[in-house]
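Scroll down for the structure; my scribbles are underneath it.
Let's look at chain A:
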Amino acid sequence: MKHITKAALAATMLTALPAVAQEQESATIGVSIPAATHGWAGGMNFHAQQAVEQLGERYDNLDFVLSTAPDPGQQVNDIEDMVAARGIDALVVLPFESEPLTGPVASVAEQDIWVTVVDRGLSQENIEDLYVAGDNPGFGRVAGEYFVENMPDGGQIVVLRGIPTTIDNERVEAFQQAIDGSGIEIIGMEHGNWNRDDAFTVMQDFLSRHGQIDAVWASDDDMAVGALAAIDQAGRDDIQFVLGGAGMKEMIQRVMEGDEMVPADVTYPPAMIATAIEMTALNFVGSAPVSGEFIIGSELITQENAEEYYYPDSPF
Partner candidate 1 sequence: MNDAPLLAIRDVSRSFGGIEVLHGVDFDLRPGEVHALIGENGAGKSTTMKILGGYLPPSSGTVELDGSTVSFSASDEAEAAGVVMIHQEFNLTEQLTVEENVFLGRELTKGLFLDKTTMRARTREWLERLDCHLDPTLRVSQISVSDKQMVEIAKALGRNARVLIMDEPTAVLTRRETDILLDLIARLRDEGTAILYTSHKLDEIARIADRVTVLRDGSVVMAQEAEGLTEDDMARAMVGREMSDLYPDKAPEPSGETVLDVQGLSVPGHVRDASFTLRRGEVLAFAGLVGAGRTELMEGVVGLREATGSVHVGERKLPPNNVAAARSAGLVYLTEDRKGRGLLLNKNLAENLTLLALNRFSGVTIDKRAEDEALTDAISRYDIRAGDRGMLAGQLSGGNQQKLLLAKTMLAEPDIVIIDEPTRGIDIGTKQQIYGIIQRLAAEGKAVIVVSSEMAEVIGLAHRVVVMAQGRIAGELTGDDIGDEPIVRLAMGLDAKEAAA
Partner candidate 2 sequence: MSAADTTTQTGGGRRLDFHVLGPVLALIALIVLGTLINTNFLSPGNITNVLARSAFIGIIAVGMTFVITAGGLDLSVGSMAAFIAGLMIIVMNATMSVMGVGLMTVIVGILTALVAGLAAGAINGLLITRGRIEAFIVTLGTMGIYRSLVTWLADGGTLSLDFDLRTFYGPVYYGGILGVTWPIIVFALVAIVGEIAMRQTAFGRHCAAIGSNDQVARYSAVHVDRVRTATYVLLGLLVGVATIMYVPRLGSASSSTGLLWELEAIAAVIIGGTVLKGGFGRVWGTVIGVLILSLIGNILNLTDVVSPYLNGAIQGVIIILAVVMQRGTNVSR
């Protein structure tokens, strides 16, 4: 497994770019992703669209089919349609859920179609040619380490979790391991479903329930927004900071501006879909095939480096 950072990845691609071939056989690349049901997914949709547009312009021989699905069943239908009706040569898929998509994607791979899986791994190994993903345990670990570093005397924190999924479980487990033995105690943990409204409600109830909360791990920037609003409303000043995650532009802006309640953020870039699409495209424009596993690490954003992660044009 290679651990590469974004910068390193960009470098790989730059070296590949000059090999633009004019005489290439034309190819169709199918991209199947979940619909924009929450902020991060919205950003991911945005980056997917941008990548498809740019690559389509850059390489005349490439055609793209992009579809967004509201549920796993629809995603399976989309993929079947792409294979049957559009005769795709490659599939870039961000599975809605791992289990239901494993079989259908495996059968695509059996038809000698290039398969790139993004973010959520399939439940069987070695189906895909290329795997591009964020580092979920890393995301939890980086957040946990930040808490340990900034709360040397320990304290009481509450945790807002995402939609119950493997992703969420991996993050939370890594977070708990990271703070183990540091004197930081999780006094409440509920699902805010990566949703502002839900996070607001859950945070309100945490504030009713606990007289003293030292910090909040919101684990997602949307949820952080909801939690911050609830804290504002309650007028409580016992909470030192709220740590979100994923790198929403508004939150990064607050980090840049030195907001005390939002001192840092952890990346989980929705742009990984664009990376995956580009790497897949490279197979059809003459350069050496890029296969294997690429894990995009989660990084801590603080006031010092926030500017590097700030994309004002992205919707996320």
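Keep in mind how these were chosen: all candidates are chains of the complex that A comes from, given by their letters.
Heads up, the rule we're going with is that contacts are C-beta pairs under 8 Å (C-beta built on N, C-alpha and C of every residue); 3 or more make two chains touch, one makes a residue touch a chain; residues count from 1.
Here the structure is a predicted model, which means the values were calculated and not measured.
Engineer: Chain A in this complex: which of 1 or 2 touches it?
Structural biologist: My answer, from the options 1 or 2, is 2.
Engineer: Under the stated contact criterion, what part of chain A meets candidate 2 in this complex?
Structural biologist: Within the complex, chain A contacts candidate 2 at residues 35-39, 41-43, 45-46, 164, 190-191, 195-197, 200-202, 204-209, 222, 225-226, 229, 233-234, 250, 314-316.
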